[in-house]
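Other chains dropped; remaining ones untouched in position.
Which chain is which? They are A and B, in the order written, and residues in each are numbered from 1.
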Amino acid sequence: MRLRFTPVDTTFYDLFAQSAGNLVDGSRLLAEMLVDGSDRAAIARQMKDAEHRGDEATHAIVRRVNSTFVTPFDREDIYRLASSLDDVMDAMEAAVDYVLLYELDGLPEGIEDMVDVLQRQADLTAETMPRLRAMRDLEDYWIEINRLENVGDQLYRKMLAKLFNGSYDALQVMKLRDVVEQLEDAIDAFEHVANIVEQIVVKES
Amino acid sequence: MRLRFTPVDTTFYDLFAQSAGNLVDGSRLLAEMLVDGSDRAAIARQMKDAEHRGDEATHAIVRRVNSTFVTPFDREDIYRLASSLDDVMDAMEAAVDYVLLYELDGLPEGIEDMVDVLQRQADLTAETMPRLRAMRDLEDYWIEINRLENVGDQLYRKMLAKLFNGSYDALQVMKLRDVVEQLEDAIDAFEHVANIVEQIVVKES
């Protein structure tokens, strides 16, 4: 039950929306990378750009939170929300990096399902950020993100079982696992974002 | 030196005790899994149940901390304690999952010693949670947990040396390492719980 002075600085919502928008771009780039014959070097460059834009949004949030007297919700929560959005992008970018670094051509079937989960999480998160301001009707968002994380977790385990089923040599398993693990990390990071939003809403209500 | 209003909500202690009780169940299930001929699928289901109970306890703590005006100690510390207990369970469950996922039959000798450390940490933590209320005589607890973590660390290194001594092929090493690493993570997570308890006590004293 914190005292609430007006005006509350609302730029935060725009910055969070920006940050989530970059994650939509990132998940789309991951999907493009899986298309045969895609220009992976170009995709990696675009991913790097998306990551830079994300870093800028995060820095803008941090500076603003430190220079604003009245924030729309707790400073600590604003930090945590910003950095958890950041974590998603870092994992997405690392996945693309590993594909290029290891010059992985044919990626095993099933990866596209994980990327599909990521795209749905990204879209939902981007739709939700502007609605943080109203602080209402957000429960469906975090329930669905958590459901998608469970789906992603099952897909991840299936991928691991596939990698270890003997059809890949050990070095190949290690390389592919690096990619798959980053996708799993990104899916988990989206759930972390949703958990933070849930906590913020519970506090405010 | 925070002002202290009465009554302080004491349900937190019960919830922490519940959460730690689930870790006792989890460590017991890990020990059962190592017994030859154990029904691993059944054990994995029971572990999943224990994890769900743990998640519920954590959620109950989070909701209560957000809806309670006077908490027995700092909100942030309550969050951190709850989520660090959660981390232990996640690592325990992941260990069991990997054993099933990889259909690992004979686990290398030495793993049972790591699980034994986990059981002792779990029992000690469960005994201690109800005593958080008195905030007294907790030093022996965190000293012993830290000692057990050092023991576990030595066991972990011995396991790694064994996995890499040439008697396992690379894929097998990767699979077994996943299991062993989760046990090590669980042991570390218990130490993290103890560190948080220590900080809380120091603050309150």
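Quick note on the criterion: contacts are C-beta pairs under 8 Å (C-beta built on N, C-alpha and C of every residue); 3 or more make two chains touch, one makes a residue touch a chain.
What you are looking at is a predicted structure, and each value in this text was computed from that prediction instead of being measured.
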item: Oligomeric state of the whole complex, in copies, if 2 are shown; value: 3
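Note that in this section only the chains that are shown with their structure count from here on.
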item: Intercentroid distance (Cα basis), chain B paired with chain A, Å; value: 27
item: Touching residues on chain A, where the partner in the complex is chain B; value: 1, 76, 157, 160-161, 164, 166, 170, 173-174, 199, 202-203
item: Of all residues in chain B, those that touch chain A in their complex; value: 62-63, 66-67, 69, 76, 97, 101-102, 169-171, 174-175
